[in-house]
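Note that one protein chain of the assembly has been removed; the remaining protein chains are unaltered in position.
Right, subunit A next:
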Amino acid sequence: MAAPRGTSKNAGISWRTVAPAPMILLQGSEELLASRAFELVRAALRASGEIELTRFEAAAYERGELLLASSPSLFSETKLVEVRGLATMNEDFLNDALTYAKSPAPDVTLIMHHGGGVRGKKLLDALKAAGAVVVDCQPLKKDAEKIDFVSQEFRAAKRKLSAEGARALVAALGNDLSELGAACSQLLQDTTGIVDQDVVDKYYGGRVEATGFKVADAALAGRADIALSTLRHALATGTDPVPIVASLAMKLRQVAKVAGVRKSSGQLASELGMPPWQVQQAQEQARHWNPDDLARCIRLVAEADAQVKGASRDPEYAVERAVTQISLAARR
């Protein structure tokens, strides 16, 4: 369990304010923040002279390596030791790190990332007791935190981002912080001046809420342009074709159930066991359809379903074809 941010004493300092220290512990599962913290420390040390950098994976660590890496250098360079993956550390690392925490070597910066979980809790406690700097790398959950992250990115680059722009960016890409970070750097490099909502829309518009249901709704309403661009966004953001076909099938099924039935939505809702809003939506969409097209499209989706589940070599083409045909069959 991640400690709630800002309430616990152990939550640690923000990664933006991290500075070289004998021992630094990055705690939290957000890889992007951790790698930013690694970079900051590295850059700060490099700014003040030559450094000798050693990297370890805590899971593949061999006994004695830490001692070797932290023993004084012949050329009296500053030493930086980066250790990743403490959440899966092996016993050797645990023992060596515990010993090291008792007597940290001079002129060495040891920076470690622990992604979360209970593995190595003893070491974490020992590090904290020994005065290690704890940096908070917990995932950003609230939109406000993400908006804050985006604004800080722009501020760090001395650029302006409007409040609407920040909100639009988070709405489009907020699910994945590393994508959000990448989008920020793309906007910073590609544009000049103030970044506002128009600019964000130009780059990431339509990406908002690209789910299978949005695709299905647009297709059944006969809006081929919207359906296809939403589909492309959904596929590009990693939605599998299978659930998209499933939502097409479900929407068609709902429309088919209410098509040509002259009953009120309330009556239908209780007969079909569907919520009234769903019945109303289906009735609304049914106006675009005639029975033969509906039948043809149900057959088409069944075929696409088989194709995305292995009958075809190109599942994305199969779902795209189904979406195109459905959108064209629906009357605007």
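The rule is short, and it goes like this: a contact is a pair of C-beta atoms (placed from the backbone, for glycine too) under 8 Å apart; a residue touches a chain by one contact, two chains touch by 3 or more; residues count from 1.
The working rule: contacts and distances are computed from a predicted model.
A.B. asks: Just to verify: the chain that's not displayed, which of "DNA polymerase III subunits gamma and tau", "Cytochrome b", "Thioredoxin-like protein" or "Acyl-CoA/acyl-ACP dehydrogenase" does UniProt list as its protein name?
C.D. replies: Per the UniProt record, the undisplayed chain of the complex is "DNA polymerase III subunits gamma and tau".
A.B. asks: For the full complex, which residue in A:64, A:117, A:131 or A:260 touches the chain that was left out?
C.D. replies: With A:64, A:117, A:131 or A:260 as choices, the missing chain is touched by A:260.
A.B. asks: Return the single residue from A:19, A:129 or A:306 that touches the missing chain.
C.D. replies: Considering the complete complex, A:306 is the one touching the chain left out.
A.B. asks: Looking at A:137, A:166 or A:249, which residue reaches the missing chain?
C.D. replies: Considering all chains, including the one not shown, the answer is A:249.
A.B. asks: Take the complete complex as the reference. Which residues in subunit A touch the chain that isn't displayed?
C.D. replies: So the residues of subunit A touching the missing chain come out as 246, 249, 253, 256-261, 291, 294-295, 298-299, 301-303, 305-306, 309-311.
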